[in-house]
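All protein chains but one are shown at their positions in the complex.
The chains carry the letters A, B and C, assigned in the order they are written, with residues numbered from 1 in each.
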């Protein structure tokens, strides 16, 4: 079987400027942020990003000036950021194009892409102003006469995602919620998966019910422990509320965000140095989950 | 939480004659045959069956005179029956209506039903004679101009399925392949699940990634060890080649099949008596799987 | 009913919790909806089934999640699925009884805006996060409960952008738009609770929070409210408050 293991730098170098991209995870969970920081270091520009419910993953790329256009449903991060701050600032200053869909519509669009279909019908989007501004088409069902909305498939050049376990050949296991990772991956031409842990084929093949993305759909595997920090990874580490607050504060202005990038992306220059910059092993130990729960019940989350 | 546990007789009594029905499992695996035998004992008639790849489960109901109409893709059982014998005989003597779709089309129809949509598009069915004889509609994609087929949703009155584990409240876990059980269940108004084993909520809730059908979609739970015999249940028992051959031979004529029903359905009168009739604990022990494989590698399968 | 001194947030959480009936399937978003559903499950609706769009089905949460994707939504869950299953099989499949929605703007007929403020698409005055699952829940839940901060600028006659359909233009206009789900049942605000008349879908003030008057609520609302049925919002019980404060949000993440 093929060995698809690459370093972060090698994997990020697969992504040229100007391409379309989707990113796995959901709000504060399981985004491939180590890969995203490496894209920023490599000065990738003019990306078109398709997303459903993104958090500071997409906001990081926006703030670093990597994004030309966005199509998606939601960019925020709960109490850390009721609106993703770079997204808001770039939108209000017309530095990024945005087309709005609902989460179910984006789910249907990625699913159509994964299914090899040009569209899927949905009962969402009807009665919204998103209908007219997006590529959604209204339809009367030829069977029932009911009103439906047809949303066009999303196919992206790349999907970047982060999972708990992968084999060198690219078989992926996800623990906890899947979010939309499977459909996003299968809707992409090239899939780059970072993982907490590289495991033997034999290990994952013992429980085939628990594997989510087959190797033939995956092109590169990048082992990166803590590769989703400051986001959480179920059963591995919790999100880092201090860093998410720090991110959100920094993302309020161009100047502050440039300083953030210098401190946490360009300055450190590598993932290991990034982990040192965010507090090193001492801080990471505080994010360690309870084995039965998958998160750290003792984590201090309020400021 | 609600206790939905019923006996076989109580559960079968929920199904009136004349209703539409789908049955979980695939060819020789995980069909809820104990429930089906009980439907036959209760003389349910005029059923409309929606199926994808059925085996001697549906053929049992056809041979017992329970079925008025069939919509589906495939009725056979490998080397045991290249064509399901009752199906063939009833079709050739015009005792049952049949509408043919492909497996992917039936998958899409059940999935549409589960998704609350009136149809799904598919790239299958084009260029086949099934198009004209079924309710499939040809469409030019309004986005891409490509040819597509639209297949109408299936919603059934009942879905009967058999799983490895269930809670009294109706949370279901499936081991091994899922087949189309999830979509069939969610496309039904009433779901009756028989199970090998009734387990505590706490047990199944420890690994939520492995559960497949939520309790709020399930209406009755019937604990029936060996409830899929003569079919196999991954990790629990293998299919019974001797009985499948016996079934197939009996299903070659009305008279022989009436004798089969007398011997294995009406005569025994209960599931325990059925298990005695097919060879009792001695035969069932021969079907016991290897723990690592999920089937019995030593099972004698050729005649 | 034991009366208790409480904050507006606490009152809203309890008031929202009362909208949930036992054994209902509840689609919950981040923030107050989580407090409300966790409270309902611990009090009058122990068998309510909570679903989160990120993938958790029917959890028995022990710790307050900070977002719907949080691992904390999985504690004791029946299923860990994903957006595909929740939006298709649960929401669009017609299995959600009550959905909770927040909004930056809400208009006369309960339509919501969480996309942008201002008349221009190209130059939004304020860019908001976008629909997320809001438009979907608004269209497909059997009924929806909206949670909103009550300020006049947030309650205009008509939203700047209709992200999530409420009763559209009142009367039968929602059905005419082809929308299947049930529409907004209540808007729980920082000042009171708004509901809608059968048939006309005109808004009326069902209750104003203790310390306020019906007229004060009207003054902070950009459209006319029928005040004729307005009563004071019932205060939370002591036990409800104790559960909220001690068990559900001891860190004061959402509770103010």
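By definition in this document, a contact is a pair of C-beta atoms (placed from the backbone, for glycine too) under 8 Å apart; a residue touches a chain by one contact, two chains touch by 3 or more.
A quick note: this is a predicted structure, and the numbers were derived from the prediction, not measured.
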Visible chains that the absent chain touches, using the contact criterion stated earlier: A, B
Selected residue (touches chain absent from view) among B:103, B:252 or B:270: B:103
Identified contact with the non-displayed chain, of A:16, A:116 or A:280: A:116
Which of A:215, A:233 or A:261 contacts the chain that the document leaves out: A:215
Omitted-chain contact residue, chosen from B:20, B:33 or B:53: B:53
Contacts of chain B with the absent chain, listed as residue ranges: 25-29, 52-53, 55, 72-80, 82-84, 87-88, 91-92, 94, 98, 100-105, 107-108, 111, 122-130, 133, 146-148, 176-183, 232, 234, 238-239, 241, 289, 293-295, 297, 300-302
Residue ranges of chain A at the interface with the undisplayed chain: 1-2, 114-117, 171, 182, 186, 204-205, 208-209, 211-212, 214-217
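Simple rule for what comes next: only the chains that are shown with their structure count from here on.
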Distance from the mean Cα position of chain C to that of chain A, given in whole angstrom: 27
Centroid distance [mean C-alpha coordinates] between chain C and chain B, Å: 41
In chain B, residues with contacts to at least two other chains: 116-117, 209
Touching two or more other chains - residues of chain C: 56, 74, 80, 88, 92, 140
